[in-house]
Structure formats: C-alpha cells, structure tokens
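Note that one protein chain is taken out, while the other chains of the complex remain in position.
Now for chain A:
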C-alpha cells in the first residue's frame, strides 16, 4: 500500500512539475502558499495541534492528487500561542509577508474576533473549524464549525423529546457560554420548559461545592454544560463525590469531544452526553477512509473529533472551490464555495450555505467506557446554519454579498 501511495505521489509530482514546465510559468510558480494558524504552545495547544494535523493531512491528500489548478500547496505553519493578540499578528504576517492565498485556523472565539479585522482589511479569507456562538457574519470568514442551531438547539430538542424539560445551565464565564445560554434560555421558555438555574465559574475554576448545592436545590432533569477545559474534571469529580450519578441527572456537554474524554480519562465522564456534528464512531465510508488515513500518518492511538474533521474538510472544500472558480482570489473562492452543492464527507452530507456557514447534521451521543460516543440521535437532514437565532437576536440576518 505504502509503496503504491508513494508511486502516486511521485506521479502527481511529475505531472505537476510537467504542467508547470510546459506552461509559460516557471517552476517557482507551480506552488501556492496557504497559512495554517493554530496554537502550537500554551493552554490551547492540546486541542489545536490535532486540528493542525488534520489540516496537514488534507493538504497532503490534495497534493497527492495533483494539487490545485496545477499547483502544489505549500503550507506556512504559524503558532498562535493561545493568545488572541498573537493570532492577529501572525494572520497579518501570513497575508502580507508570506502572501498566502488563504488561512486555515483559529479555535477560541477570542482568537477569531482578533483575526477578523485583519482578514477584512486585507480582503483575505479565513477558514474557521470550530463550533461557536454565532452572532457574527463576516464575508472574509468561512464558518465551517456549528452555529448554535446546529449543536446546542438540537441537543435541547433531544432533551425535550426525552421529557427532560427542567434544564440547569452551567458554563465557564466567557463569550461562548454566555451567548449559548442566552439562546438556550429563550428556547427553553418558548418551548414550555423551565430554566432551573444558570451558573458560571471563572475560566479554570475548580470549586463547584456551592454550585452542586444549588443544583441539588433546583432539582433539574438535565444539566447543559458549556464548561471549558479542566473545570470539567473538577465538576465531574465533585458531582460524583456528592453522590449524583449520570443516570439520576444526565450532563450534556458542548465542549467534551473524544480528545477531551481521552485526556480526562473516559471513566470520569462515562455515561455523559454530548452534541456534535461528528463522532469518530460515525459509520460511513468517507469516515472510515479518513480515520484510516489519519491513523496511518499520526499513529494508531490517535483519536479523532469534530473540530479536526472541520479542519480537514475546510481544505478539501477550499480546493474544490478554487477549481470551480478557476482562481485563488479570495472573493472568487468564497463565492464558488457557496455554489459547490452537497458533498459527502466523514460527517455526512455537507454544503456551504450562502451565509458562508456549513449545512451539517447534528448528532447526540453518549460516552462509552472506551472513550467513544454511541450515537443516540441525529437530525433528519443537514441543518441550515443560522448565525442569528430568531428568538435571541430578532431582526438580525446574515446576508453576504
């Protein structure tokens, strides 16, 4: 297999070089630079390095099949260092110095907000791979991660279908949980449920004793958790120590994927629920191929999760859009991307909508002892992305020209 793959790569390289030489272009012009901007150091590195890996896998695959418009993709990797200010600096460096045609990157909403003005000023294009709080609509960003109506609202719908209508909202104290809960509250009340409580802990907070007392007093039927990072470990530990099990009071998390479950130890979060647009356990041919290719490149122990797949398909969608547009110009590419039509991917059918976010299927899963999710529910069809929830942000619409 490996030697055959190598042969194809060589063949592709020969063809690419051949095209480059036969045309009026010099060999130097047979490459095109793209930026890959993720945190390789600091707190976010644990999550972002894997997204970078998936992005690199996609670039390799596109290059192996002949590149784009006859050009080989050369990635320029930069480290955002978990710091929004550095993300903004590096984005500018990539666009101005390296002359990249587009950038794949970002994770936290803070990093995206810091990069947004840079991409708008230089009329470049950012492919952002992570689920987020919506309430933003820039022509210079392709939002492939879930909008609220593709992750948190389907989870609410699932809970209500299960008869769990008393919801306790718990989150870390920053923009994503605050906005997500604002939207959730509107929908819980609108659909006849009850908000049993709403609590926030500072980022990295470790003491949940008072919150657990409040949860006991409020007697919710389900907890919706937008806690981030290590706070999850403290929360699940202290919940278990207080004698509250997942079967008594299920927790639905929006920041725990396969990577986090592996890092926290699956036994701690076993039986809890999560909503995403991809699980490693999804059973479809594209996913099987993706998992095999990733593990061949990064080791058999690697786990895959939602943001990684988004990082991966972003590159493939970009390549397809460039081919359709016949140009690397960001304006032409973003328009072409929204006209690609439905494509099959490891997450099922996806398609960029005219608001530059992704149609995608919502899944609800339950964590198993092996750290994988068992899919319990999925939306009937890929959901249309909606950056401005009608109940939480009435009258606002995302129209991109």
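The working rule: contacts are C-beta pairs under 8 Å (C-beta built on N, C-alpha and C of every residue); 3 or more make two chains touch, one makes a residue touch a chain; residues count from 1.
Operating definition for what follows: contacts and distances are computed from a predicted model.
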item: Protein name, per the UniProt record, of whichever chain is missing from view ("Outer membrane protein beta-barrel domain-containing protein", "Carbon-monoxide dehydrogenase medium subunit", "Urea transport system permease protein" or "Histidinol phosphate phosphatase"); value: "Urea transport system permease protein"
item: Of A:96, A:206 or A:344, the residue in touch with the unshown chain; value: A:206
item: Touch with the omitted chain, as defined above, among A:99, A:190, A:216 or A:396; value: A:216
item: Sites on chain A contacted by the missing partner chain, in the whole complex; value: 42-46, 173, 199-202, 204-207, 209-211, 213-214, 216-217, 229-230, 233-234, 237-238, 241-243, 260, 263-265, 268
